[in-house]
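Here the complex is missing a single protein chain, while all its other protein chains stay put.
Chain IDs A, B, C, D, E, F and G follow the sequence of writing; residue 1 opens each chain.
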Amino acid sequence: MPVQGRIVVSDLYCKGCELCVAACPQHVLQLSPDRLTAKGYHPAELAGPGCTGCGICAVVCPEAAITVYRQKMPTRKAAEA
Amino acid sequence: MPVQGRIVVSDLYCKGCELCVAACPQHVLQLSPDRLTAKGYHPAELAGPGCTGCGICAVVCPEAAITVYRQKMPTRKAAEA
Amino acid sequence: MQTEIIIAGFGGQGVLFAGQLLSYAAMDAGKEVTWIPSYGPEMRGGTANCTVVISDEEIGSPLVRHPQAVIAMNLPSLDKYEPLVKSGGVLIVNASMVNRQPTRTDIHWVMVPGNEIAEELGDRRMTNMVMLGALLANLPILPLEALIQTLEAHLPARHHRLLPLNVEALKRGAEYLAVKA
Amino acid sequence: MQTEIIIAGFGGQGVLFAGQLLSYAAMDAGKEVTWIPSYGPEMRGGTANCTVVISDEEIGSPLVRHPQAVIAMNLPSLDKYEPLVKSGGVLIVNASMVNRQPTRTDIHWVMVPGNEIAEELGDRRMTNMVMLGALLANLPILPLEALIQTLEAHLPARHHRLLPLNVEALKRGAEYLAVKA
Amino acid sequence: MVMEQILPEEIVYQRPESLVEVSTHYCPGCTHGVAHRLIAEVIDEMGIRDRMIGVASVGCSVFAYNYFDFDWVQAPHGRAPAMATGIKRVLPDRFVVTYQGDGDMASIGMAEVVHAAARGENITVFFINNANYGMTGGQMAPTTLPGQRTTSSPGGRDVETAGYPIRAAELLATLEGASYVVRRSLHDPKNIRLAKKAIRTALEVQAQGMGFSMVELLSICPTNWGMTPVDSLHWLEEHMVPYYPLGDYKVAPMVAQIRI
Amino acid sequence: MVMEQILPEEIVYQRPESLVEVSTHYCPGCTHGVAHRLIAEVIDEMGIRDRMIGVASVGCSVFAYNYFDFDWVQAPHGRAPAMATGIKRVLPDRFVVTYQGDGDMASIGMAEVVHAAARGENITVFFINNANYGMTGGQMAPTTLPGQRTTSSPGGRDVETAGYPIRAAELLATLEGASYVVRRSLHDPKNIRLAKKAIRTALEVQAQGMGFSMVELLSICPTNWGMTPVDSLHWLEEHMVPYYPLGDYKVAPMVAQIRI
Amino acid sequence: MARELLKGNEAIAEAAIRAGLQAYFGYPITPQTELLEWMSKRMPELGRAFVQAESELAAINMVYGAACTGARVMTSSSSPGISLMMEGISYIIGTEVPAVLVDVMRGGPGLGNIAPAQSDYNQIVHGGGHGDYHLIVLAPASVQEAVDLTVLAFDLAEKYRTVAVVLLDGSLGQMMEPAELPPMRPVKTTFPEWAATGMMGKREKRNILTSIYLNPPDEEQTNLRLLRRWQEVEASEIRFKEYFMDDARYVVVGFGSAGRVALSAVRAARAEGIPVGLLRPVTLSPFPYEHIRKLAQRVEGFLVVEMNAGQMLEDVRLAVAGQKPVEFYGRLGGVMPFPDEILSEIQRIASGGLTLEGHPRERWLQRMNGKN
Partner (left out) sequence: MARELLKGNEAIAEAAIRAGLQAYFGYPITPQTELLEWMSKRMPELGRAFVQAESELAAINMVYGAACTGARVMTSSSSPGISLMMEGISYIIGTEVPAVLVDVMRGGPGLGNIAPAQSDYNQIVHGGGHGDYHLIVLAPASVQEAVDLTVLAFDLAEKYRTVAVVLLDGSLGQMMEPAELPPMRPVKTTFPEWAATGMMGKREKRNILTSIYLNPPDEEQTNLRLLRRWQEVEASEIRFKEYFMDDARYVVVGFGSAGRVALSAVRAARAEGIPVGLLRPVTLSPFPYEHIRKLAQRVEGFLVVEMNAGQMLEDVRLAVAGQKPVEFYGRLGGVMPFPDEILSEIQRIASGGLTLEGHPRERWLQRMNGKN
């Protein structure tokens, strides 16, 4: 089973640019179809399971809007993003 | 017998910088020990015979003060300076 | 006689164009007119507004503190301009984008569901025309016909296919109120 | 009491330094003094001059049209400044570098063969000192002694070996006239 | 950032501390944001936030000072390297960085950056090359590609009259005073990671007093390019990268020794 | 120039017509004079005097316009390439040349020359590199050699604080718009002849509308170097030539075809 | 020609083109950029020269070069960019070649903002560059006037061989109004006698255009010549507009946008029966000193209105020379006044708020303490 992770996108920062959506290797991100941020953007969110916590979305996010969590793997240390 | 030439140094321009004197391959130039130009310089002049009209003095002269004459050689055309 | 109109909304709602159209029409009608936008980088993704002054004589200030009429295309514009409309003036509110009615009683205000009407017409970009139509129905500075002629005259050729839709939107905006009234 | 002196010659004749020395001496004597040179690229290879004003009170203009005294180190300087010396003033001419005598009769002028005296002393660079000595002998603004002390005080250490020669030159310049007179 | 669940989880990425907790004024998708984030991450990692002084330039990034949590000054258009010089000479032990657009650095500010580099000024220049003037509405920049349409080259940049784009990294690399001059791109995760490494190296160069460093970052301007952010990244990769080859243009021998 | 004797003689060298018959203000031996003469000779040979417009800069050569017998304008310090651009754009069929010192072109005027080159502006820059600011009395220039004493680097140029000399030809050669960028020297007859050829090529480049050309000429400043002219030439050869290698830094393919 | 609805910046650009502009050199800066953008499209279309310069410094020197050929040339910018042109302007004037400059002013100092302001008045009118010089400054208050004055600027610049500046604020640059453009004039095909164009077999003597006069008396003579030419400008080129002045007892003085805002206020005051008129200087340099001096003899006081801290104010005070009280009202940093603010100033003055004591700026500052 692959590593499991999840991301939290901050509504304060996200501008719905879709760069994370396009970059996600697992294709599990989407712009929220209904939710709007205070600035009027549809923020990114996890569309379903499958996030491995690889952090690629965070690497491309221009707004530093994403926090990435990953299941702890006691045996090997996760590579830094 | 080598080609014969001569130079005329204009007192209007010459500033006695000695560059022509140093450059002359025949060592036939000198600064006039006694003559002074209107600006107060000892101008260059031919010190004696031996000028070949090679034009090197004119090539180095910063003041374009030198006119170079050379004996006509009907057979071969003199290289341009 | 001088009339001042502010059209305000989000960038992208076509407020600047609506103001320009009004200005063209005023010019074509032989009036003096000034159109002045808010400008600058803050426009990007932010709010946009323009002030149109229509007059029979040389126009002084292009900006006014208390306009005769306001079209508020969204809530921030309503909040900002409702207090500023000249007493006895007109306030046209895009009901589709606000969650409240004006509260002033000394002005004539109307709620027009601009986006909905435009969407009914099949193109949300027509909201500005709907609102402009509604304005003219409430502020007799220029006949609707004049605006339509102006549109015909000044709309760039490549946009001419949009002409009927624009005309329709203007009319629907104007009618909406007739209907409502 | 104010005295103005212009020292003029070719660049390289030490006219600026002569003026500075005079200024230092005046300062050391507790006087007010200004020294102002001609400056700029035209100096290069051209003429140089400086004006020294010595006074008991705050000095106004650092330049004067009609100086009390002039040292003319060469012919152009003689030509330029002879007409300008204040009536009753002093004109010291470097006889070695000119081919004529002054013609004015309302001033006190003297011819000093500056270069020759300097060459006699073995160093043509001393011409300026010779002329300065001659000036002081004719214009009692400062005793020669004061100048000599100043020279001792302000000449940079690395030039100190030149001190006796400078002193000698000053004296010879002063004496030349005494002899001549 | 509070952990919401008590799970055997770890944070593998979070917003760097050196970024202020405010939303930026940049357009959605603009890679100015990526550049900001990378710089902030490196500063966090090096622990030098307290010693940083940033020099903001004139361009979309004029308000960079609102986003980085350290001291900033704001320079006249193009003059950031001169201001940085002034600061660095007074405070040689601080980290002084400029953040400049291509209009700012490669057009009006060409003399200042060349001379800062020639002097070997111990500062770091972050150079955001987005092939146009963003802030003023998308005019031609010295970096605009041949044929590229902008609001001041409406028919596409005509090299006959407007000349050729300037490759700033190559140009600065000719200067002996420049110690580290590289070009990176922000168009995909791999390149973003390489960009971050370069930013780190540049700041290490400064930390060790090795002189002038400059990191050019190919960047997008979706708003003025009139494309979505995602399309913009593709355009960058397809059109800009070939014209502006990525790579190291000057790595002084001592710099090559830096291990990060 | 009247022939004084009726002898089978010919004139093999005489003062070029494009030079005005006045004595210059240059110091004795200053190679500004050589550069002037070569330019005048080439103009005579090409027969283009009537179509020449010169742009004088600020430096010892500020009065260049007094010595060349054609139209001139005089530019603010460093801005000659911008002025030349203005002229050339209005009169594209004239020959427009700037004549600039190293302080003028490589220091204050860096942005203007870089951008004229980047634009491929069809002008010719004559760049006189004498390793100091002559006119103002011998201060350090961007081209002053490491360790060289000047009136503003009294202890010798300290590369730690004043940085490294700029090699302008190498720098401009990085620009795509530049068609012909070379460095020559004026220190001996051979090099002077090569310099003249380069000047000729540069003007041919302009004649054929091939874009920006620049000829850097290593030159002496005996006055401020504090040496005789002859010694200065030796110093140039020994110290400047190694630092500023002579050669062709950019010869666009079409330029390589020019035969003169 | 029919009236068209034109944006100030674009109207100026097109007016310049129709006035026979041969070359434009500029650099983008808000709120002037549309002018450059218009040029970038139109000039190449017409086969004329357009260069986006690398900086304002380069732009003004390209203008300088092109002006030396006698061609019709211009540049445009806004406040910080104008500051960078000061050396070039001084050179152009010192060389006596004609050029046109447009300054679309914004809030300052420093980077400031891009909102409308009039705070470059001193910089432009009183010499932001070194040396003694004068230049012609035209201050339009409407798009039509911007068009007309742009054309005039070229004619005056050429007539007097100097720099003519069209000085306006950002609001006018961004504003649209109906205006009639002039017909397209043919581009000049000849060049003036004095120009550096290459001798082209037409002249014996070379032309040299320079601003150095190393010998001070020569420079003095040049300065005097320029001053005498300036006297001609002062004698012939002063322009202003007046409104409600016949019976005015108070005069509002304002230029450009401030002047037109004042017009609204003056109308409102008239509606209240206050006998106030408006003087709107159209040439800020030469300035209508003499006219104001004479006005001062018959009116009771002045109110100067500007979008700055009182720069033209000092010129009005110079002209009034203590004869009558002068008051000031200004808004700063990109804020445009509304007519009602000026109206209340007029009311204050008409109801006795005039004094010859102190400085009007001090009093205004006092009154501003409450604002915002």
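Here is the rule we use: a residue touches a chain if its C-beta (ideal position, glycine included) is under 8 Å from a C-beta of that chain, and two chains touch if they have at least 3 such contacts.
Since we're looking at a predicted model, the values are computed, not measured.
Within the full complex, the residue among G:14, G:34, G:120 or G:327 touching the omitted chain is G:120. Only one of G:46, G:111, G:187 or G:238 touches the chain withheld from this view, namely G:111.
Chain D meets the missing chain through residues 20, 23-24, 27, 32-37, 39-41, 58-65.
Considering the complete assembly, chain F touches the hidden chain via residues 58, 62, 74, 76-78, 103, 107-108, 110, 133, 135-137, 139-140, 142, 151-155, 158, 161-162.
Taking the whole complex into account, chain G touches the unshown chain at residues 57, 79-80, 82-84, 86-87, 90-95, 105, 107-115, 117, 119-120, 122-123, 126-133, 210-224, 227-228, 231, 289, 308-309, 311, 314, 317-318, 321-323, 331-335, 359, 362, 365, 368, 372.
Criterion: only the chains that are shown with their structure count from here on.
Between chain E and chain G, the least number of touch steps comes to 1.
The centroid of the Cα atoms in chain B and the matching centroid in chain D are 42 Å apart.
With centres taken as mean Cα positions, chain E sits 60 Å from chain B.
Touching of two or more other chains is recorded for residues 39 of chain A. Within chain D, the positions touching two or more other chains are listed as 41, 45.
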